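Yeah, one chain of the complex is gone here, protein chain that is, but the others are all in their spots.
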Amino acid sequence: MSRDNTNNAVTNRLSARPKRLSVAVILSVVFLVLIAIQVLFPEAIATHSPITIDPLAALQPPSREHWFGTDNLGRDLFSRVVHGSAYSVSIGFGATLIALAGGIVFGALAGFGGRWLDQALMRFNDVLMALPSILLALVVVALLGTGLVNTLWAIGIGLIPQFARLVRAEVLVVRNAGYVESAVGFGFSKTAVVCRHVIPNAIHPVFVLATISIGGSILAGSTLSFLKLGPQPPAPEWGLLLSEGRSVIEHAWWLGVFPGIAISLTVLSVTVVGKSLQKRYLQKES
Amino acid sequence: MSLLRARESAIAPASAVPAAIAEVENLNISFPAGGEGRHVVRDVSFTLHPGRVLAFVGESGSGKSVTARALLGLVGDNAQVRHERLRILDHDYSNATQVDWRRIRGAGIGYVLQDALTSLDPLKTVGFEVGETVLEHRLKTKREIRSHVVDILGRVGIPDGERRYDEYPHQLSGGLRQRALIAAGIAAAPRILIADEPTTALDVSIQVQVLRLLKQSQEKGLAILLITHDLTVASTFADEILVFRQGEVVERGTAGDVLSRPRHAYTKALLQAIPGQQTRGKRLSPLPPLDLVRLRPPSASGGDGGDILEVRNLTKTFHSSTRHPRVAVDHVSFSLEYGRTLGIVGESGSGKSTVARIILGFEHADSGEVLIDGKPWSALPETKRRPRRHLVQLISQDPLGSFDPRHTVLRLLGDALGTLPAYRNTAKRDARSYELLELVGLERLHALRRPRELSGGQRQRVAIARALAVEPRLLVADEAVSALDVSIQAQILDVLRDIQKQLGLSILFISHDLGVVQHISDSVVVMKAGRVVEHGDVNAIFSSPKEPYTRELLNARHSLSHFRPAPVDAI
Amino acid sequence: MPLQSILVSLSRRVALGVVVLWFTVTLTFAFLQIVPGDPAALLFGGDEIPTEEQLEEVRRDWGLERPVHEQYLLYIERLVHGDLGRSYQQRTEVATLLYSGVWSTVILAVAGLVLAVVISVPLATLTAGSSTLLRRFAFVFELVTISMPSFWIGIILILVFSFTLNWFPIVALDNPLSLVLPAATIALGLVGQLSQVMRESIERALKEPFILTARSRGLSDGSVRWGHALKHSYIPAATITGTFAGNVLTGVVVTETVFGRPGLGTITVAAITTHDIPLVLGVVIVSAAFFVLVNILVDLSYGLVDKRIGSSV
Partner (left out) sequence: AAEPVSGGEITYGTQTDPVNWNPHQNNQANAFLYLRNIFDTLLEKTENGDFVPSLAESYSVSDDGTVYTFRLRDGVTFHDGEKLDAAAVKLNLDKANETPYSIYAFPNYDSATVVDDRTVEVRLKKPDASFLDSIAYIGWGIISPKSLTEHLNDLPSGGQNLAGTGPFRISSYQKGAQVVLESFDDYNWAPETKAHQGKAYLDKVTYRFLAEPSSRVGALPAQVDVIEGISALDVSKFKDRDGFVYLSNDANGDTFKLSLNAFLSPLDDVRVRQALRDGFDLDALVKSLYRGEIRRAWSHTSPVSPFYDKSLEGAWGNNVENANKLLDEAGWTERDSEGFRVKDGKRLSVRVLYPTQLDREQRSTLLQGISQQLKQNIGLEFIVDLTPSSTYLKEVASGAVHIYPSTWLHSDVRKSLNGLSNGGALATDNKADPSIQPLKDLAAEALATSDNAQRIKIFHELQRKAVIDDVTYIPLLVQAYQIAASNKVNGLGFINQIGSPEGVYDVWVAK
């Protein structure tokens, strides 16, 4: 018998914790891998050129030749969707990266800086929050013009306050955590404590939020496209395809349906993966 | 096993005992979903009688609460419950439906949960919660409910029930909350009351009040099932005791029998593990002493006769924007000699932890000074203090919180060792880490676990190993054993004593448990509201307290321990 | 005493809100100064390219020839007096324009929020901690609504429920039924998040000892869920709803565009795309004020639901 009789119980509980991934998560990961392949090697997957027009083949329904049908200039929709993934995925990732970077700088400064810096930064954060994100995005687009990169800034900046808040809150929690105090008790310097304990521990929930906001950013990007403020044609960005397809949905349903499915499935997969990461994190915490 | 059976029949109902109102025979409970079909209760049988108290004792996780909840049909959706007989209040509940259960809950059996703060809905008023049972069973109309509840509140000793009716749990003190919970339990006049650890989270003096209240109900003919891990409480209170261990009843009998003539080794160990005056200088746990000689730091022997720690006139006030400033520490002075243990006792909020944090340099005192090894300490700027920080190490109530959750035990120890120049080399560090683990009684396999994957006792050992790693001179143990079961507590107390004896370390031991302090300390400081009320040798203070406050503390404890079992020698 | 402390904290929040507002206006003002495009050219309108003299005249007319800081001070001064200035494009009082849009937007937003709550509350309460078919349905429903662009949801709703089934008109604005689909579009954008958050906190509450206590009193599963657990989801739900309501313009812009409804959303897009600085500033002020107001209300409501908060703040 072990010296400590609670030992067994604990080990049991550990092995009992379900480590299985749900079917939804597995499917999502598979789908995201597919998307990643599309982003990296669109040529390999696309059956046609995404921009070559063929007036004679305009508005054909899905067929063996054109899997998703063709648009009003006879371009192959499947190929456009495949090539468009790079746009939508870069919007998702790019905007999130901007928000992440901004949020971490902001939040960490507020969390570590003195009371005054904290107050000042948080009030500024309030201002950014008080500005409706759509307005912020609209202003950024008006300021910088339309286009992929600007779209990504427009969305990313709007997300910063959320991240800054979370980072700050996490930093404050971690900063007061027992292990930080204990590290101080062992005589570690402040910088060492911050780098070795505070940041690594505060970052996890931030990454979870980041995963989830990738999906949000893709949606925001498509909304900007809808308002004609996102990437411009002939870019096959999904939101743009979708908003172009909407006016002909009664005659050419495929133009509205396939890009819509592409967006939804991607966002759905990212969300599912993000939520499962979050769950695992919470499970670890408890 | 069979032996136990025989004894069970031996203590069959005595003639004076009234007829049973609840009978449970061979209860088995398992949780198939939670792991590999864990069987948490095995063949437990007991009966409840009006006007009598049955106590369940045993360590954490031994199945006490689950067994009790089986009487209410509230074991959990994922539970498998089997029994040969389940009769409650003359009804058979073997195949009860939800509707049947709901009829008996509250009205037939009152249930008072452990930890009053979380057992009362924080978003409902006290009056609502107390009246809910009555309304649910339609014993009173909405109009009558208020006066009824106020009446009940009065009966459980909550004064000014009219006002309390509309208050929320957070507006009540711990003792009042517990009483409100009891009021809710008895509001519908049940014939059975289950009280699950009703006193655990309370200060001693309040414990006494709550138990007194239960006693009154019992005298009015209520059958009480009391669950506690505190043998002292059980001994004061129960007519019959069942000792649980890993889901089985290992011993049963009248309180007197079980406590004064324990038959099972486990019960004996439990009783032996209770610290107090009688256990001073003795080992509490059956484990062999640690061999720590290898660890003895070369310098530890020096400095005999002087003070490792001197606290001079510390004062600390907390200011907050919304509340009044709070004087947490008020002109506190004391000192601690090399190689000795100083206990600090006092009720919750008396400033014990604050003093400890100032000593550890985590908090700035408003005035006063702390000297370590006769040299300035608290007055130093952090950069100057840093090189000497390893001299003073903390063992806290919550070791888990003091570990970076991402790191393995090996890494945790390695990090601490890394602060010493001798252990810059990784290989050396690892070797030393394994050595340390062995010394505190852990195995090599624990080194690669993360703190979360260890039990409470193991965690505390890791914390001690880590503290020892940096060759400290003073250990500050703030409630280091409060969260542990008696038997684990015993082990850790033994480890601490071994350390002190063999390494000549000094220990500042903070606890609200007088018994623990009495067991381990050489001298003691009694604190109240930030001030030192009494300070001196342990035996002197515990046998003849001078201050009324100290006497009050001791009295409260005494009233719980009419029945002080004689210590059992180590096996 | 409690009333007094509420008033104190209220006035502190309001003061803070005013600061935030002022800061927001200033920031936007600065922002818009850097936006390229000559407002005078916009003011001139028309299909011919104005001459430099004509532009000068317009600039003089609107005070655009002054240094930026003077324009700013002038703007703030007017603002303090409640004057939001005039729209460049529509040459009308900004206040009038906003007023004309604000009610329609508020009605739409409130209807959307109410609908979201009406859907989310039972969905979350009934499915928390259970593994029924309904729970599975809720899971799929929430994920799908979360992952669809809201304009797309709107278009599909119109196609199906207005044009094909003809249940809810979208053209006749006087018909209260015309509010249903736009409100549903707004609601569906929120339902997923709201019910997930609510479910999480209900599930957390269901694991609390006080729920066991309530059960031990003989309460049914339903009473425990609705009577005890639900209330514990209020704070996270209110926080999300508050954030959403504060940022309602975002949802409303799309919905109003898709449904061709009047309101602040339509005004916002027009203001930005035509670079109508006074109107943009007006929109910013209104929506920031709304944000501040909603947040104050939400914060106050925390204290009403959870008395612990009221007493500790």
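Miscellaneous remarks
Order of writing sets the labels: A, B and C. Residues in every chain begin at 1.
Here is the rule we use: a residue touches a chain if its C-beta (ideal position, glycine included) is under 8 Å from a C-beta of that chain, and two chains touch if they have at least 3 such contacts.
In this text the structure is predicted, and so the values were computed from the model without any measurement.
The chain not shown here makes contact, within the complete complex, with A, C. Only one of C:170, C:211, C:224 or C:298 touches the absent chain when the whole complex is considered: C:170. Within the whole complex, the absent chain has one touching residue among C:76, C:110, C:159 or C:289, and that is C:159.
Considering the full assembly, C:104 is the residue among C:104, C:233 or C:295 that touches the omitted chain. When the omitted chain is restored, the residue from C:25, C:190, C:267 or C:298 that touches it is C:267. Listed by residue number, the positions of subunit C touching the unshown chain are 35-38, 41-51, 54, 57-58, 61, 86, 89-93, 96-97, 100-101, 104, 155, 158-159, 162-163, 166, 169-173, 256-263, 266-267, 270, 272-275. Within subunit A, the residues in touch with the undisplayed chain are 51-53, 55-56, 58-59, 72-74, 141-142, 145-146, 228-229, 232-234, 244, 246-252.
As a convention for this text, only the chains that are shown with their structure count from here on.
Judged by the touch criterion defined above, the protein chains are all mutually in contact, each touching every other. Between the Cα centres of subunit A and subunit C there is a gap of 22 Å.
Taking the mean of the C-alpha atoms as each chain's centre, subunit A and subunit B sit 46 Å apart. Residue positions of subunit C touching 2 or more other chains: none.
Residue ranges of subunit A in contact with subunit B, taken from their complex: 3-7, 9-16, 177-179, 181-189, 196-197, 200-201, 284-285. Interface residues of subunit B facing subunit C in the complex, by the touch rule stated above, are 69, 72, 74, 98, 101-107, 109-111, 113-115, 118-124, 129, 132-133, 136-137, 168, 170-171, 181, 184, 188, 322. Residues 34-36, 38, 60-61, 287, 360-362, 386-390, 392-394, 396, 398, 400-406, 415-416, 419, 441, 452-458, 470, 485, 487-488, 491 of subunit B are the ones that touch subunit A when the two sit in their complex.
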